[in-house]
Structures are given as structure tokens and as C-alpha cells.
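With one protein chain removed, the remaining protein chains of the complex are shown where they sit.
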Amino acid sequence: MHDVGKSFYGVSVLSNVDIDVHPGEVHAVVGENGAGKSTLMKIASGVYQPDSGSVRIGGEPVLLHNPRAAQAAGVGIIHQEFNLLPERTVAENVFLGREPTRRGLVDRRTMRERTAELLASVGAETVRPTDRVGALGVAQQQVVEIVKALSLDARVLIMDEPTAALADHEVELLYALVRRLQARGIGILYVSHRLAEVFDLSSRITVLKDGRRVVTVDTADATPEALVRHMVGRELASYYPPKASKPGTALVTLAGAGNGRLRPIDLELRSGEVLGVGGLQGSGRSALARALFGAPGFSAGQMTLDGKPVRPRSPRQAVRAGIAYVTEDRKGEGLALSQSVLDNALLASRAATPRWFGGGARTTSVRDLLAAVEVHAAGADQEVRYLSGGNQQKVVLARWLAMKPRVLLFDEPTRGIDVGAKAAIHELIRDLADKGAAVLMISSELPELLGMSDRIVVMRDGALAGELPGDASEEAVLSLATGTPHEVPA
Amino acid sequence: MTVEAPTGPATLGQSRRGRWGAGSILPVVVILALLLIAVGIRQPDFYDPPALLAFLKRAAPLIILAAGQYFVIVAGDFDLSVGSLVTAEVVIAARMIDGDPSATWPVVALVLGFGLLVGLVNGLVTTRLLVPSFITTLGMYLILVGAVYTWTGGSPRGALSEEFRMLGRRGIEGVPWLGEIPYAVLILLVLAALAILAMRSDFGKVLLAVGDNPRAARLAGGRVAGVRTIAFVISGGCAAVAAILLGGFGGVSFQVGAGLEFTAITAVVLGGVVLGGGRGSVVGAMLGALTLQTLLTLLNLLGVAGALASAVQGLIILAAVAIGGLRART
Partner (left out) sequence: MTTLSETLRRPRIDSTNGVWLALGMTLIIGGILVATDGGSLFGQNSTVSLLQRAAGLGIVAVGQTFAILAGSLDLSVAYVISLTSLIAAETMAGSDGRVLPAILAVVAVSGAIGLVNGLLITKLRINAFIATLGVGLLIKGYLEQGYAGPAGSVPVSFQHLGYDRVGPVPVAFLLFIGVAAVAWLVIKRSRFGHHLIATGGDLDVARLSGVRTDWVLIRTHIVCSLCAGIAGLYLASRLGAGAPRVGAEGGYDLESIAAVVLGGTVLAGGKGGVAGTVGGVLLLAVIDGIFNQLAVDPFFKQVVRGVVIVAAVAIYALRLRRKVVRKAAAA
């Protein structure tokens, strides 16, 4: 009797989504970025509270005020980022906060034995309870997370992109594990981008789009093509700025360039052009942008800028060579949040080309740039942390515009940004290309990728999976990214 | 160990937090004003220009030390070696000069150079060998104390020349109305101006960004390790200047710098600078030092001799930081 029914009737991010998991079932949830998958999972695991609707476990409505309440109710979640202490052993991590005791001391034997049992029950005997978690591979760490959830007697397990960080052979391990859990009667909500996995594992699939449930189908009745259509099925927005009228000339070339995370890559960035980079998370998209920016740089192959060989070994060298990088992690490594809008916008100028005199003129021009990109703030002296995501991103843009870069690398430039600011940032990116810069833009959002790019390359497993023209279809990008064969519908 | 900075949407409370919370100098200004009023009531002639200048002369070494410490703290580090560095410098100066007036200026240069060198070593060990600055400078503290004792065989030798002591003791005499303008005050003013200019310069702004978010500073093209190292060099240089002044109006002893590292850090924090980096101004740090000195003067005037002074100092610092922290939370 472990039926789980959940329904939410949220307003903006999620509306009227119903989803249910049966005991022993793998129910896959697919959808593009921003479709509402993570919000849904966070509600199910007690991180967020639904505005409306209810969660039922075994038919009983439950209130999940916080993660602990969800754990107690039998909902376990495995996040994309691990919640583990690398310096502690597997057993210590699994039982953290709930260590069994005997005569006042932690009963390490029981802890080890129960951990070993749990590990054996999921078929992961290669992991030992006494191993230090930090010494384990990513896949094994994932096993530890799963075992930690199981030790709470979870009846429902939510797995959020569980293969995102795994290598191919590790994925097999995870598959086996999921099937075992299934056999034990645990219901699994499986969130993934990768359609191949979804078809391998699930018995039912729910497609989410724009916070709504599009469809729930039996996996046996579904085809990848149909799913992709459901995921994508929207009007291609028409508000993207017009694309480049003529092909540009090569500005940056890569020949066999690679490093620890990238296989040798041949690529050209052309001035006047927006090169879109598609692919799944962890496919090497960000690693490519960062390698071009020297953070860390390429360790093999050739990179030329304007025909001259360059190989930036630090962001500083890249910046001084005229390259700019807008990170996807705006708060973590893009902005100094306690500093003012103006100071953040001036950061690259000051850091890469410090001067003792003439700062006044530079400040004036950056103020003009902030006005030109239309940053809305209480003033240039306001701490940048209080700005909205869109305005923060405009501050970062102003920072780079001040450097007059010839090559701009954007990593998810509109992540977490509202629609209005998004369009403005698209305009700015296109404007830069029109003025002769070479732009590389990484995006997980297919409409954005297709709407903005003059040319698209798709990455998979640290290599280029293929190149597509700017007017390619979303299906074409997805199938290159996921490695599923794609048939052009008649 | 660190207080989490508030995040979240802008609220009405935000502007108040900006003025009163972590990083702001307003609280220390208010405390300083209250203390100055109290001192004025207790001793009305405190505000006669000569008395005021004499007070500033006494405060100058601590203010200079606090300014140096500020650069290190705002970049996210600590410098625990400054107290022992002050002692070492005074002892070195006494032994090298050994009463010979002609040795004065070369030794002044030596003292400054040694301070900068110690700072450079602190900075390089911290940034290149990745030793936490707390440990680096703690090690430097032990090394300097031990080296000075070893070198002198247990008791300071030699004597400072009158020319050397003049810097900390004397001043430009016969200035109308003001009386004597102490050299210490002039040095303080010059260094304070330089510190303020440095923090307004590109270097200062990048230093703040490094303390706030080193990854962002690096991705913007900053030399994070270099900037942090320079901060240690500045701190070492400031300690050297403070040592020259302290050697002037104190005697030569192993106690001259004892505990100054904690006093300087206390002053900086009192001035609204956040341990962990990225927030606070050098003016605040210097005002924090001035406030501590005023507090000590007031306690002295009230007859609370040296004894309870540190207790009151402890109480004030706890209260000031607690209030800052609580405001930041609401």
C-alpha cells in the first residue's frame, strides 16, 4: 500500500501538476530546463511548500514542512550535489545524525554491519562501510547517497539527474541499482534529460513543460521522437533579434585543443557571429568555454587568436588578450556580492589593467555603459547583491563591455533571469556580434540556442558531437546531445 | 566561524542595515563621539590643541598598525605577527644604532626594509604554499620572538639614538596656537592619506573584491595571490613604522609589542571591518583604533587603571560585534 499521489496547483512555476508513483515503479519525469522538474522534486522532498494542492503517501495526505519531515514520511531524495562529508567513512555518512549507540558509545559494529547490509541489498559490495567517502568515485558516492536514503526506510526515492556526473560504465552500475530498488517495492521518481536512460528504466514517463504536465504515457507506448515533440512543442518565439546577414571571418581557431576534461577539439569562432554550444550538463560545454578563458586552459593542441598562436594559462592572460567570460554561476564566481554595482562593473578594468591615474575617465565611461545596458538599481553605489538576476547579469555585461573584448564567451547567459531582461540581454549579445565580436554562447534552453545562434555545435562526453546550422530543429540538437538517432519527420 | 552575510530580496530594512550593519563606520563614529564627549566632560582641557595633539601622538602607532592590519583582514587573512615584529624592530634598531647618532637613518631604512620583508614572506608562504594565514603569521610570531631573544641573548642591548627617538617623541616646535606638532602625527596623517588613497585606487578595489569573492576576482583577470601578498607587505611596513614611533616614546624592551596583534585586530573589527574579508573601510579601521585609544584614556581618567581596562575593552568589542551581527540578521 505505498501508493503515492501528489498534486500541486502552484501559480507560476508549477500549475496543476498531478503525478503519482506506484510501489516498485520507476516513473520518469522529463522536460527542458525551467520546465519545473526541480521545483516539483523539491516540493516532494519537503524543501519547498506547495501553494496549493496536496501530497499523499499511501493514500494519507501528509504535510512536508521540511526535509526531515519528508524523510520521516518515507521520501528520500538524491540531489545532484552530494550531501556527504568527504573526510568521513561511508558508514559514518550513512548514519550521520542517527548513529546507533550501545552503552553510550556509538555502536560502530552495528553501523558497519547495517551499512554493509544496505550496500549488499543494492548490490554495491565493492563499496566498503569503512571506506572514506572522499576516496570513492562519483558513482560510488552516489551509491552512498542512495544507501543513506534507504537507511531511512524510504518508500519513495527521488533521483534528480542521477547520471549527470557519471561516466558510461558507472551508469550501468546505477541502472542495476535502480532495478534492485524497484524489485524491493520502492517507488522511484526519476528525473533526467537523457531519453535513452528514461526508456531503459522507466515504466511511465511524465513530460513537463512550462510548469505544466503535458502528458503521462506508458513507456511501452512512447517513442523518443514523440517525447521530444512533447518536450519542445511550442511556438518558436519570434522576439529574438535578427541573425547575422553574412558569414564572419575566423577570429579564434582551435586545432586538436584539449585538456583533462576535453577531448581534442577543432573549432572556429568567427567575428560577427554567435556560435551556440548545446549539449547536456557535464558534456564539456563549460569546460570548453573555460579552457578558452584559461581557467584552466588547454593542455594540448593549438589555439590561435587573429592568426597568432595564443594559449591563455590564466583568466588574466585571457582578459588581456581580449577575451571575456560570463560565468553560469553568477553569485558563486561572477560577482563580488558585497561590493557596489559600480565596483563590480569596474572590476575587470581594475583587476586586469590597473592604473594609478585616469581612473576618473574610466569610471565615467563605465557609468555610461551601466546606463546603456539599462541596469535598474537604487544607485551605482548599491550593493550588487540586492539586484535582480537580470540586473546583476547586466552589471557583469557592463564589466566586460568596458574591456572592449573581441571574443565573448557566455555560459548560460540568461539562467535565472526574467523574460524582459532576457530579451534585453539577447539584444546586447547580438549587438556585440554585429559590431564584429566573436561570440560563443552556451545554453541549455533550446529556443534560446536556436533563436540566437548563427551556427550551433553540440557537445557530448567532452567532445564535439556535431555541428548544425542556425536554423536547425530542436529535435536535431537533442538527438545529438543525447546520442539518440533522430529521424526527420516527414 | 564566519557570520553568514544576509541574502534575499531587498526590503525596507536593507538601507538601515547598509548604514548600521557590518562594514559600516557609523557605529564606531557614534561610539567614538560618545567617548570623546565623556573625556571632554571629565577633563575639559583635553580639547586644547596641544593636549589633543599629544593624544593623537600616543594613538598614532596603534592607528598605523590597525591600518596595516586592515589591508590583510579585508583580503580575508590575518596577521598575527605584527606585535612580535614591532618588538623585533625596536630591539634591532637599538642594537644596530647602539647610541651612535650617525647610524640613525641607515637603521631607519633597515627597519622599514625588514618590516616589508617579513610581510613579503608572510604573503608568499600564505599564497604560494597555501598555509592558512593564521598559521603562517603565528609561525612568524614564534620565529621573530625566538630570533630576537636568541640574537640579544635574553635582554635587549644597545640604545636608540636621540635622533631616532625624536620621530616618536618630538615635533615641529613653536607653531602658533597649536604649540608643537608631533612628527608622529604628521607621519600618521601621511600614512592615513596614503591608505585612503590606496583603498580608492584600483589596487584597493581589487583587494576588496578578492576578500569578498576570490573566484570572481580571478575570473575578472585579477592577480589574487599578488594582491594578497601586497596586503601582507603593507601590514609589515606599517608595523615597522609603528615600531619606530613606539621605540621613540617607549623604552627598548621585549614588551613593547606584546599583544599588539590582538589589539590591532580588535580595533579593525571595532571599526566595522568583517573578519573573512570584503567588507569595511580603512577609515573605519583607523577610527576603531582611535576609539580604543580614547577608551583607554577615559578609563585612565576615571581611575580605572590598566587593570579593568582590558575587561571593558573586551566588553565593548563583544557588544559592538554582537550588535552588528544581530542587525545583519534581522
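Each chain carries a letter (A and B) given by its place in the written order, and its residues are counted from 1.
To be clear about the criterion, contacts are C-beta pairs under 8 Å (C-beta built on N, C-alpha and C of every residue); 3 or more make two chains touch, one makes a residue touch a chain.
All values reported here derive from a predicted model rather than from experimental measurement.
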Review point. When the whole complex is taken into account, which chains on show are touched by the absent chain?
Key: A, B
Review point. Looking at B:P44, B:G153 or B:G303, which makes contact with the chain not pictured?
Key: B:G153
Practice item. Among B:L52, B:V131, B:M166 or B:L186, choose the residue that contacts the chain missing from this document, as touch is defined above. Key: B:V131
Exercise for review: Would you mind spotting which of A:G97, A:P242 or A:P309 touches the chain that isn't drawn?
Suggested key: A:G97
**Study point:** Of B:V111, B:L296 or B:V321, the one touching the omitted chain in the full complex
**Key:** B:V321
Revision key, fill the gap. The missing chain sits against subunit B at residues 1-3, 78, 80, 125, 129-132, 134-136, 138-150, 153-154, 262, 265-266, 269, 275-276, 306-315, 317-318, 321-322, 325-326, 329
Practice item. By the contact definition given up top, give the residues of subunit A that touch the hidden chain. Key: 67-68, 83-88, 92, 96-99, 101, 104-106, 108, 131-132, 135, 137-138, 260
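The rule we apply is simple: only the chains that are shown with their structure count from here on.
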Check your understanding: Considering the complex alone, what residue numbers of subunit A touch subunit B?
Key -> 293, 295, 314-316, 318-320, 325, 327, 332-339, 343-344, 346-356, 359, 383, 385-386, 399
Point to revise | In the complex, subunit B residues that touch subunit A | key: 5, 7, 9-10, 14, 18, 23, 201-203, 205-206, 208-209, 212-213, 215-223, 278-279
